[in-house]
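Dropping a structure here in structure tokens format, bear with me for questions.
Every protein chain but one is kept in place in this view of the complex.
Note that the chains take the letters A, B and C in the order they are written out, and that residue 1 is the start of every chain.
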Amino acid sequence: MSKLLQVENLVKNFGGLTAVSNVSLHLDNNELVALIGPNGAGKTTLFNLLTGVIPASSGSIVLSGENGTYPLNGKRAYKIADMGLSRTFQNIRLFKNLSVLDNVLIAMTSKFKEGFIPTIFRFPSYYKTEARLVAEAKKLLAIFELTDDVDVLAKNLPYGTQRRLEIVRALATKPQILFLDEPAAGMNPEETANLTQLILKVQHSFHITILLIEHDMSLVMNLAQCIYVLDHGSLLAQGTPDEIQANPAVIKAYLGEEA
Amino acid sequence: MKKTMIKKVVSMAAIVMTAGIFAGCSTAKTTTKGNQTTGNTIKIGVNMELSGAAAGYGNSQKQGIQLAAAEINKDGGINVNGKKKKIKLIIRDNKTSTNTSASVAAQLVNNDKVAAIVGPATTNAGTAEIPNITKAAVPSVSPSATDPAYTLQKSGKVQPYVFRACYQNNFQGSTAAKFMTNTLKAKRVAVYADNSSDYGTGLAKAFKKAYTGKVVDSQFFTAGDKDFNAVLTSFKSKKIDAIYAPGYYNELGLIIKQARQAGINVPIVGSDGMADPKLAQIAGDQNASKIYYTTPFSDDVAKDNPTAVKFMNKYKARYHQDAPTFSALAYDSVYMIKTAIENEKSADSVKIAKGLANIKDFDGVTGKITMNKNHDPEKPIAIEQLTKGKVSNSFDIK
Amino acid sequence: MKANVKYNLVWLIMMVAGFYLMNTLILVGVIDSFIENMLVTIGINIILATGLNLIIGFAGQFSLGHAGFMAIGAYATAIVTQTASTPGGFYASIFIGIVISIIAALIVGVPTLRLRGDYLAIATMGASEIIRILINNMKITGGAAGMFNIPQFADWPTVYIMVCVTTIIIVNFIHSRAGRAVKSVREDEIAAEAMGINVTKWKLAAFVLGASTAAVAGSLHASYLQTIAPNDFGIMESISILIIVVLGGVGSITGTFVAAVVLGVLDTVLQNFGALRMVIYAAALILIMIFKPSGLLGTWELSIKKIFSRSKRKERVES
Partner (left out) sequence: METFFQQIINGLSLGSIYALLALGYTMVYGIIKLINFAHGDIYMLGAFWGYYVINVWHFNFISALLSAMLVGAASGVIIEYFAYRPLRRSPRITALITAIGVSFLLENGMSYLFSSNTRDFPQIIKQVNYHIGGVLISNIQILILVTACVLMVLLQLIIKKTKMGRAMRAVSVDPDAAELVGININWTISFTFALGSALAGAAGVLIGLYYNSIDPLMGMTPGIKAFVAAVLGGIGSVPGASVGGFIIGILETFVQSIGLSAYKDAVVYFVLIVILLILPAGIFGKNTKEKV
């Protein structure tokens, strides 16, 4: 069986600057992988390339599905999202002036289609679809203990809750692969611990693959089955947490500074 | 499933109800017999462009109207079947907008109960007013709506309550064409018309239809333009004998100035929109030579027309400037209404309309006017020539 | 679902009641043709402004070209009813106006909607001016003279019903999956795209829907007023629609209604002030904006559902 997501020789140049150079990686079904590296290593850029926010300069990204493989290069972000790659953002990008429920419902837009005429003239089928949609969204929100906040505007939520909502929103697109960009940023140790549990729960109950960027090493080492280390745009190392912790190059480039 | 049924029944019911409303909807069309005049004043409404694009022209007309009304009132008013009644002007601004013109007309005829309306200045605002005044059977005299079809219904029949005091475009345009062929002997002309209103384009069309020489080039400008050098430069290289430039004095003044400065010294012929002392002021007196325009209001007419002389003197005394054509036309509009009232011996709106349609040999500032069956005034036309900014000659065109 | 029927029924009753109220007032003579004229103008402005509010307030795309689409509808009706002078012809002309304006909106929208903010505003303004200038120079449209003697098929009931219909369409669009997608585009294009929203498509959807309602308004304008000219559809017309939207509150359809009524009444009352009318209007505009920067109603919406649920909650609290 081929890998779920296969990335080969991915390159991104911004003018003269090479932000990502020749990165190859792969994700397996139901795997939890971490991407680490110092600030400016190109981690978020890599995320942006994988989710189609910015186009790659060269290289290939291939998704394997039940009926064969689909190249993702050059596809618009919404198409990639439709194919099952969803994400959160480093600097939270919720729909701030919309309610928590709407935030989740929006992510379900492409999954629940309803014609223009039935929508405009409020055919019974419209109410049915809408009711199903809301039920599903509320179910998801319940899992993340956001039921009480359904009608709250996203911008009025506390910071940690906003991060949680972003994960819910990403899950609402029914992804195969979930990209989490620093989910624990700005959280205290207790919140981080809760988040760790939550991520594990998500992975298991939704059977999805997760790739996460994180600076909190306790979280990374606890969760990840495999770690990629990025430095100056290129891959420095890959392996299990134990291997990475023992890798001299990584220690030098990254962990070494802390030691 | 059952709920769907309910829903369906409800929406069906709604449709039936709505249909019922329309069936039963009889918005009683009140058929008025026009506005009667009671009391000691005759209300005359003014639906005029006092702000917006045509405000300059509208305000000139307002001055003419106010002068006429003041004059009539000073003489005791209009003689309605032996009883003198004063004029009460109700002046409203239509913002040079069709929409507002319709609203102003509705207010004037329904709320102010005017017996007649003077205005609007532009054809577009004028046509917008027609449905409302026709419904109320109140006549309106526009001093300067020039579109040939303005006074006509779609079928070609005349609009019963729509009149004007000015020439329609075809008459003026063809006169200019005759003049350029016969008097100026111009064989090659360029046309430069204002295409932001019907006035310039309508005249250009009429001119081109009637002109027998060669129209070398035909270009357009927009009201508010200030720079005409590009088109004038291209005219310059085309060996033209004259330019026909129908438009208003604001732009024409600048066109004359820029043409003369660019070394184009051919005659420039225009229309009554140019007949304003401001034309020469804007162009500069030294530039305003070999300028011709069709006008009802020429010095020649004025000489043997005491009405015009009186008007010009009074206008100057009141507003400290020479009277422009627009003011003269508006002034005549008021007097046409007065004449109609006096002839019909009634200041009721329907009677006024009848009187206006029957105006014959009315002594106006802009000539002896007889209303034809299309409610277009038939009056002599003349062409004035400017030399160094002053009227130096005038030609009668038959 | 029963609840939904109830809400819809309340709205329906309100609309029908409004109709009867107007009809009665006209029969009694309280509303004369002057006030009717004002009400029709307000109605047409409501159609225009709700459409623009959809584009600006909900999709977050700053369009300044609404008058161009209005012109398309107006001229479609004027030209078609000239030959087909029947009510059927009038409704066909509305349809034709909608189709042409949709095509025009696609031609304008596909390339320009990728522009942002003021750049989009100026591009749409330019597009609308191009439409106007083309109309001004075409033979079939009567050129600068415009068209008059247009047969009148749009009386006030037509306008009233069209206001209801277009408002229902736009409000239902906003309160649906489509509306959420459109709002997400306004909030954050990148996040929306990452959540599977085809940003281009939804921007365009809002733009096209707004343009087609503008065409309907144009048709009504032409048929009610019986005269149109290219100058009716210039930049200033687009701006006056924008003023209604902003004054009512960007993102509030209720606000648009209120602002259209307030401005319509203000404008009509100011008719009595002669040359001062525009001065007072301008001063009023500045003052309202300074003291109510987010518009008269902000983003508040009248919602039967909320009123019902609030009164229910109250009952529960009381019992």
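Everything below uses one rule, namely that a residue touches a chain if its C-beta (ideal position, glycine included) is under 8 Å from a C-beta of that chain, and two chains touch if they have at least 3 such contacts.
Note that this is a predicted model, so its numbers are computed, not measured.
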Which listed residue, B:234, B:265 or B:393, touches the chain dropped from view? B:234
Considering the complete complex, identify which of B:53, B:90, B:291 or B:328 is in touch with the unshown chain. B:53
One chain isn't shown here. Among C:25, C:99, C:289 or C:304, which residue touches it? C:289
Just the residue numbers, please: which parts of subunit B touch the chain that's not shown? 50-51, 53, 55-56, 59-60, 195, 217, 219-222, 224-227, 229-231, 233-234, 236-237, 249-250, 253-254, 257, 261-263, 278, 281-282, 284
Contacts from subunit C to the absent chain lie at residues 56, 62, 111-112, 114-116, 118-119, 122-123, 125-127, 129-130, 133-134, 136-137, 190, 235, 239, 242-243, 246-247, 250, 275-276, 278-279, 281-283, 285-286, 289-290, 293-295
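In this section, only the chains that are shown with their structure count from here on.
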Which chain maximises the distance between its CA centroid and that of subunit B? A
Chain centre separation (subunit B, subunit C; CA means) in Å: 33
Between subunit A and subunit B, the Cα-mean centres are separated in Å by 70
Between subunit A and subunit C, what is the separation of their C-alpha centroids in Å? 40
Interface hub residues of subunit A, defined as touching at least two other chains: 124
Note: subunit C residues in touch with at least two other chains are 1, 8
Quick one: which bits of subunit A touch subunit C in the complex? Just the residue numbers, please. 51-53, 76-78, 81-82, 86-87, 89, 93-98, 102, 105-107, 109-112, 114, 116, 119-122, 124, 126-127, 129-131, 133, 169-170, 172-173
Residue numbers on subunit C that touch subunit A, as the complex places them: 1, 4, 8, 168-169, 172-173, 176-178, 180-181, 183-184, 187-188, 190-199
Residues of subunit C defined as touching subunit B within the complex: 1-2, 5, 8-9, 12, 16, 19-20, 23, 26-27, 29, 32-34, 36-38, 41, 82, 136-137, 143-146, 148-149, 151-152, 155-157, 161, 221, 225-229, 231-232, 267-268, 271-272, 274-275, 277-278
